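Let's turn to subunit A:
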Amino acid sequence: MKAETKKGKKKESIIKAALALFSLNGFYKTTIPDIARRLGMSAGNIYNYFPSKDILAQEIIKYTSEILGHEIQKINLQTDLTTHQKIKKIVEVYFNMATQKPEMIEYFLRVYLSNREVFTGECDKMICVAGFITEIMIFFADGVECGELRDQDFFSAFGLFMGYLGGMAFLNGESILSRPLESYIDEIAYNIYHALKT
Partner candidate 1 sequence: MKIKQLIEKIEGEAELEFDFQNGLVNDVNIIFPLYRGIEDILRDREARDALVIAPRVCGICNHAHLIAGVRAIEDGLKKAGININLTSKAISLREFTLSCEIIQSHIKWIYLVALPQLSILNRIKPLDSYLAKASWSSNTVVKAMSIFSGQWPHNSYAIPGGVSCDPTYEEIIHAETLLDETIRFMEQEFLGINIEAYMKNQELSESKGDIATIWNLINKQNIQSKGKSHNRFIAFGEHEIFKAGEYSQNRTNEIDTSLVKEHEQPNSKAKSVTYNSLCYEVGPLARAMLAKNNRIMSLYNIHKDSNLIRIYARIDEMINLLLYAKKLLANLHPKELSCTLSKFPKGFSTKGIGAVEAARGSLIHETVIRDGKIENYTIITPTQWNLSPGTSKESGIAIEAMKGSSSAEEASFVFRIFDICSACTTH
Partner candidate 2 sequence: MSKSSKPKLLWLQSITCNGNTQSFFTLPDFIVLMNKFEIIYHPILNSGYTLADVTNKDLKCDILILEGSFKQDGMKKAGQEILATAQKYAKKAKHIITAGSCATFGGIFRQYDKNSISGFCFNDDMINENYNLFRKKLISIPGCPAHPRWIGSVLSMILTHRAIPLDDLHRPLEIYGYNAHSGCPRSEYFEWKIDSKNYGYKEGCLFYEYGCQAPYTHANCNKILWNEVSSKTRAGTPCFGCTEPSFPKKDLWHTPSLMGIPASMPVGIPRRAYLTLAGIAKSFSIKRLNEPIIKYKK
């Protein structure tokens, strides 16, 4: 294994461990020694990979955003799907992530959105989530281009779509929902499609 790849693997494992701890305990309550302990490495060694906790937090959001973006990209590339079918698939991807890798969604809601002061500088505005935003933009643009979605301001459509999914994931995380999250996919996809269609 090449040194670069080895370093990459290590970085990813630090990201995964930090992701789990941040989303469970919050950004400020989690310390670098906590993360090091979970990985069985020294805190000093972590700093070889990430110069600060803030930068680590920023790398995590890029990491999750790219994973989610990659999943949506796969849907965007399926040109034979209708916009309604694509919406359903995006909801599915999101809810699967919320149930199988809840830390990813939790991280976005509890760390990224709640500690904006951490995500400044190189991570200003939405750069760190660009991997995900770009794919959502392409999904919307394709929908408008084929005449299925109404042309409108990006953020009003984005807020409706992602705010809705985030809200459902939150309710699920708080164990408020009476049914499993997956059972809502059809209804929610229907609602989103009807709110955004031409």
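Candidate entries met the following condition: all candidates are chains of the complex that A comes from, given by their letters.
FYI, a contact is a pair of C-beta atoms (placed from the backbone, for glycine too) under 8 Å apart; a residue touches a chain by one contact, two chains touch by 3 or more; residues count from 1.
Treat the numbers as computed from the prediction; the structure is a model and nothing was measured.
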{"item": "Complex member touching subunit A, one of 1 or 2", "value": "2"}
{"item": "Contact set on subunit A toward candidate 2 in their complex", "value": "73, 124-127, 130, 133-134, 137-138, 140-145, 149, 151-155, 157"}
